[in-house]
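These notes are about the structure you will find just below.
Up next is chain A:
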Amino acid sequence: MAIKVEEKQLTLLERLYVLEVVRGIALTTGHFFRNMAVHIARLFGLAKDKKGSTTFQYPEERRPLAPRLRTLHRLTRREDGAPRCVACMMCETVCPAHCISIVAGEHPNPLIEKYPTRFDIDLGLCVFCGYCVEACPEDAIRMDTGVLEFTSFSREGMVYDLNKLLARSETPKPNEESKVKTA
Partner candidate 1 sequence: MPTLTIDGQEVTVDAGTTVIQAAEQIGINIPRYCYHPGLSLAGRCRMCLVEIETFPNLQIACYTRAQDEMVVSTTSERVLSARQSMLEFLLSNHPLDCPVCDQSGECDLQNFYMDHGQYQSRFLENKVKKKKAFPIGPHVILDQERCILCTRCVRFTEEVSKSNELGVFNRGSRSVIDLYPTKSLDNPYSGNVIDICPVGALTEREFRFKCRVWYLASQESICTGCSRGCNISLDYNGSRRAYKAGGRRVMRIKPRYNPDINKWWICDEGRFGYGFIDTDRIETPMQRTTSDLEPSDWDPALARVAETVKAAYSEKGANGVGVIVSPQLSNEELLACRELFVEKMKLTNVAALNPWEEPGEADDFLRNADRNPNTKGVEDLGYSGDAKAVLEKAAEGEIEVLIIFRHNLADGEAGKLLEKAKFVVYVGTNWNATAERAHVVLPGATHAEKDGTFTNFEGRVQRFKQALLPIGDSRNDSQIISEMAAKLGYSLPASADEIFEAWKGISLDELSGSGSSVDPDTAVQA
Partner candidate 2 sequence: MSASFEFTPENKKRFEEILRRYPTKRAAMLPSLHLTQEQEGYISPEAEQYIADLLEVPVVDVREVVSFYTMFTRNPLGKHHIRVCESLSCWVRGSDEVKETLEKELGVESGGITEDGEYSWEVIPDCLGACELAPMLQLDGYFEGNLTREKVVELLKKQAASKTSGK
C-alpha cells in the first residue's frame, strides 16, 4: 500500500526564494567564520582542544572503530600456541566469495585429531560478510583486529596464509575514544 506523503506547502516568502537563499547563506557563513576562527587559532598553537571540523585527519587521527566492526581476519591460538582451528571447513563452506581454502591434516594428538596444514584467505576476494566468524564452531577465526589497511602490489600478496593470520592472534585492545571533539 502506497503511503501518501503530505507535501509541505511553501509560503509566498519561501517561494520567492530570495529570502531563503539569504537564510541559507547566513547559516553557512556562520559556520565559516566560527570554524575559520578555530583554524587560525590552531595555526598559532591556540585552542588545541577545539576542532574546526568534524572530519578525522587520517592517518594522524583515526576514527574510533565500533567494537563490532568487521576488520582483518585473525586465527586464534590454543593455550599452547597452536591454532585453534580444526579444519572443519565450515567457514570455507559458508563463504559466499569462496575466498577461504583449507587443507586439513592429521594431528598427532588424537584429542585434537584434525588441524589445518594450510589456511588461506584471499582478501582480494573477501567481501567481509563475517559469515566465517559466525560459522566457526571453535572460535578460531575472528574479524576484530581493527586493521583496515591491507594492500598489496600483487594478487598473491592479498592471500593471507596460516602464519600471517596467526600473527595477530592476541585479542586487540579496544580503541580509545578520540578525545578531540568537534568544534
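Just so it is clear, a contact is a pair of C-beta atoms (placed from the backbone, for glycine too) under 8 Å apart; a residue touches a chain by one contact, two chains touch by 3 or more; residues count from 1.
If you want to know what made the cut, all candidates are chains of the complex that A comes from, given by their letters.
As the structure is a computational prediction, the values presented were derived from the model and not from experiment.
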{"item": "Touching candidate - 1 or 2 - for chain A as found in this complex", "value": "1"}
{"item": "Chain A - residues contacting candidate 1, complex", "value": "86-90, 92-93, 98, 101, 103-106, 110-114, 137-138"}
